[in-house]
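Written out below as structure tokens is the structure these notes cover.
The complex appears here minus one protein chain, its other protein chains still in place.
Naming follows writing order (A, B and C), and every chain is counted from residue 1.
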Amino acid sequence: MLVPVRVGILTSGGDCPGLNAVIRGAVMKGDRIYGVEFLGIRDGFRGLVDDDIRPLPRHDVRGLSRQGGTILGTSRIGPFAEGAGGSARVREVMERHEMDAIIAVGGEGTLTVARMLNDDGIPIVGVPKTIDNDLSATDYTFGFDTAVSIATESIDRLRTTAESHSRCMVVEVMGRHVGWIALHSGLAGGAHAILIPEQPVSMEQICAWVDAARDRGRAPLVVVAEGFKPEGTEIVRDALDGFGRPRLGGVGEWLGPIIEEQTGIETRVMTLGHLQRGGVPTSYDRVLATRFGLAAIDAVMDAKWGHMVSLRGIDIETVPLHDATRDLKSVPQSRWDEAAVLFG
Amino acid sequence: MLVPVRVGILTSGGDCPGLNAVIRGAVMKGDRIYGVEFLGIRDGFRGLVDDDIRPLPRHDVRGLSRQGGTILGTSRIGPFAEGAGGSARVREVMERHEMDAIIAVGGEGTLTVARMLNDDGIPIVGVPKTIDNDLSATDYTFGFDTAVSIATESIDRLRTTAESHSRCMVVEVMGRHVGWIALHSGLAGGAHAILIPEQPVSMEQICAWVDAARDRGRAPLVVVAEGFKPEGTEIVRDALDGFGRPRLGGVGEWLGPIIEEQTGIETRVMTLGHLQRGGVPTSYDRVLATRFGLAAIDAVMDAKWGHMVSLRGIDIETVPLHDATRDLKSVPQSRWDEAAVLFG
Amino acid sequence: MLVPVRVGILTSGGDCPGLNAVIRGAVMKGDRIYGVEFLGIRDGFRGLVDDDIRPLPRHDVRGLSRQGGTILGTSRIGPFAEGAGGSARVREVMERHEMDAIIAVGGEGTLTVARMLNDDGIPIVGVPKTIDNDLSATDYTFGFDTAVSIATESIDRLRTTAESHSRCMVVEVMGRHVGWIALHSGLAGGAHAILIPEQPVSMEQICAWVDAARDRGRAPLVVVAEGFKPEGTEIVRDALDGFGRPRLGGVGEWLGPIIEEQTGIETRVMTLGHLQRGGVPTSYDRVLATRFGLAAIDAVMDAKWGHMVSLRGIDIETVPLHDATRDLKSVPQSRWDEAAVLFG
Partner (left out) sequence: MLVPVRVGILTSGGDCPGLNAVIRGAVMKGDRIYGVEFLGIRDGFRGLVDDDIRPLPRHDVRGLSRQGGTILGTSRIGPFAEGAGGSARVREVMERHEMDAIIAVGGEGTLTVARMLNDDGIPIVGVPKTIDNDLSATDYTFGFDTAVSIATESIDRLRTTAESHSRCMVVEVMGRHVGWIALHSGLAGGAHAILIPEQPVSMEQICAWVDAARDRGRAPLVVVAEGFKPEGTEIVRDALDGFGRPRLGGVGEWLGPIIEEQTGIETRVMTLGHLQRGGVPTSYDRVLATRFGLAAIDAVMDAKWGHMVSLRGIDIETVPLHDATRDLKSVPQSRWDEAAVLFG
């Protein structure tokens, strides 16, 4: 096989603190060690399909390790959408730019697309990105630590108000399918209840925890992942739509009034939303993302097509994309039991 | 007049970063310089009416300058409510505890009550507290700087996501009647539009600012105070209730979809809510609150009944409560014009 | 007089959080309201003397309100130094670029040079910059609030270690001639002693405060401005050099061992140094610096030559540079007395 000399890089899906550090790591090492030229693909796969591509010299990545967002832009558009042209179009655009390989940074959707492109013979390497930390093939992904940090800091702030007014505070954090952000920020913030998609707790149990905290003189703090669904009671079923999701607003805004009504404790709700995605990455995420970027260009030079980089313990490894995108990493029962000791 | 030897202190209304620093300043100086004993009144005027009062020795205030919230608790209950007993009840409880004077820390409502109690002969001194910074009798109040800091930090975070996705971001901050938090955090965060209650801007103007920012390649950022009402168009009137307030959710959640529809720019909304009230006070607020606390006990010893402490330039002064509670401090036209130069 | 159409801007002296926000404010308003072109002068007066000047279009100032440092660079070189060419050289370079006026952002030295240039007929407007807050002609300058915030945050951090080990902690902050940073960060951080250049306290007094705090079970915290000189005792005089400054290291490193020896309390020293100058400006400093920048270009268009912008209460005004550079703003006795109540 020939050694790659021009490598394209793209970031795809929701933005995530650390994307820029990945880009910087790959470009710096590509330039210095391998003499590789980089091409920046705009807005994820959209740029690959639309041929929106420009040179990405080393100069453009300086100072990026500490900058949130992605200088390449991102979108949720994929090459296998109707009329996008699929692998054939991708190959055509790559040839036009003499692009020898692609580094694709993204979440489960992106990595699945990368796997499909690779199945069609496109030389591609993946870098996992998910704020939710829901990929089983890696211990952690960058962005997760920043999200947990921001959620924890927010919980710390909300607590002072709650205690001054003797109120219950419900904080809704990210996590549509898995509860990692809720679990970690709830543990860090000293929550009296943590509600996650993996564990369908009843309203009775939630209110019992709130009551118990109040009875000890605390301002009850409930951290809830956006994907949590309370275990069905009559009342609850009415308030959910056909898919078991709250009818209006998020699950936090739905939970708050019920807790207030059933416990008699004045309750306030805060939905952290986009706040958790943004800003300067934590040092943890900068280090992990930089290492992922460095390892990604190594993987390209080693022709590890169809693989992605991954964290195992303190080491960076590569794993086949086929394995990586198979299972969602849920919060296991043991971690839930560990945390639940502190509830109430 | 006799020199006060037992002074009660209460915090009333919404909680605010810096309340604890006021308490600490007053108690420390009262103990060390004047040999005064302090009584902590629980939950604002509620504790005064319900006789929920306990000694507040100096030991209890240590470390408080950097702690958010209020160790005394707070409520919105007043002594002139139906059945509360008014000045007579307050005098009775004060006599039971041999309390010679009261320091009342609170916003416009609290200070008005303090003025009324003083009119009835209760020896009382006020400390102004308003996150919104809406009291004309003082240049600034503690809590405002912390709220602006948190809002600015949040705007910084939201900006990275907005830029990565080329989105418009609408951030709703506190400010029911005045736009100071929106003005300052918007200026600090580089907003492309700042919307405040004092300036009823049309939807056309808002969308023009958003378009202009987008056309220059920016991710448009709109900071809106919760009390803003857009200048009336047919569409807008429909979405407001009879009081000219948005029908559902806050003004931000109402503005976002209209901006998206009229400009075609994907738009996200973040409501900062209680996040702005909480957490560790900024150094600015700690210094101001500590100085207010020190000056409050001075005012008590000087028998400045019916006065409150106030910041003028870099000096702490006292002003009559009658003057202090007369006018709301709105954002003047000149400050709006100054900021509007940067919009769009 | 003709209306200025090309305006030069320079930043001079030590760097300071908020410089970039001044530049942005002036350039944005100059471009939008007055149609003025800006020229960026590199590294303060050095760029004016060496003719190191380039266009500064509006595009170059975007996003600057939240960025520390100065994109123009800075130096301590002046036009009146030996061989620099003085006003004649400045006039020559200005004419070559058709530069009609200069905005000079800097501290006391820079403003004095600006005044001298203006005395020689150079159309110049000043913007005061001093982290130390030592200019009497303005209530506050930008950078001060950021420095106090960083010092306060550092004090908060050091306190946890001190308390765990029952140690005394000495924290040296900036302030060669005035003690404002020490006073405000010490008040905010709950210091048991604040030592400033304006108040020569004896070692006996310092140790008495440390002892008193320890006796109450606290970890004594001493905040000292770098320019503090203890009131003379035999021991102290030996450790000072001919100018009354400590022989080795800063005053903190000198104080620590003496406190440890005389009180028997294990003592650690932290010198915050450059940490206080850097990083993202606080929202307070961003707002003040932006307003200063907006007012500076107004002053240019009003031909207020030889004036500088200034904060009075909550208003921005202009004052003659002659008045502005006359007096150092020291911490007055009243502010010292106010704070000293909390010592020990």
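One rule holds in what follows: a contact is a pair of C-beta atoms (placed from the backbone, for glycine too) under 8 Å apart; a residue touches a chain by one contact, two chains touch by 3 or more.
Predicted model, so just to flag it, every value in this text is computed and none were measured.
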Touch partners, limited to displayed chains, of the chain removed from view: A, C
Candidate in contact with the missing chain, chosen from A:35, A:83 or A:313: A:313
Of A:74, A:282 or A:325, the residue in touch with the unshown chain: A:282
Of C:159, C:304 or C:329, the residue in touch with the unshown chain: C:159
Residues in chain C touching the chain absent from view: 11, 15, 17, 19, 67-70, 73-75, 150, 153-154, 156-161, 163-166, 169, 249, 268, 270-271, 273-275, 277-279
Chain A residues touching the omitted chain (full complex): 25, 28-29, 32-33, 62-63, 65-66, 139-140, 145, 148-149, 151-153, 156, 184-185, 187-190, 218, 280, 282-284, 286-287, 290-291, 294, 312-314, 338, 341-342
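Everything below uses one rule, namely that only the chains that are shown with their structure count from here on.
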Partner chains shared by chain A and chain B (touch criterion as defined above): none
Chain whose averaged C-alpha position falls nearest the assembly-wide average: B
Euclidean distance of C-alpha centroids - chain A vs chain B, Å: 35
Inter-centroid spacing, chain C versus chain B (mean Cα positions, whole Å): 29
Chain centre separation (chain A, chain C; CA means) in Å: 41
Touching two or more other chains - residue numbers and ranges from chain C: none
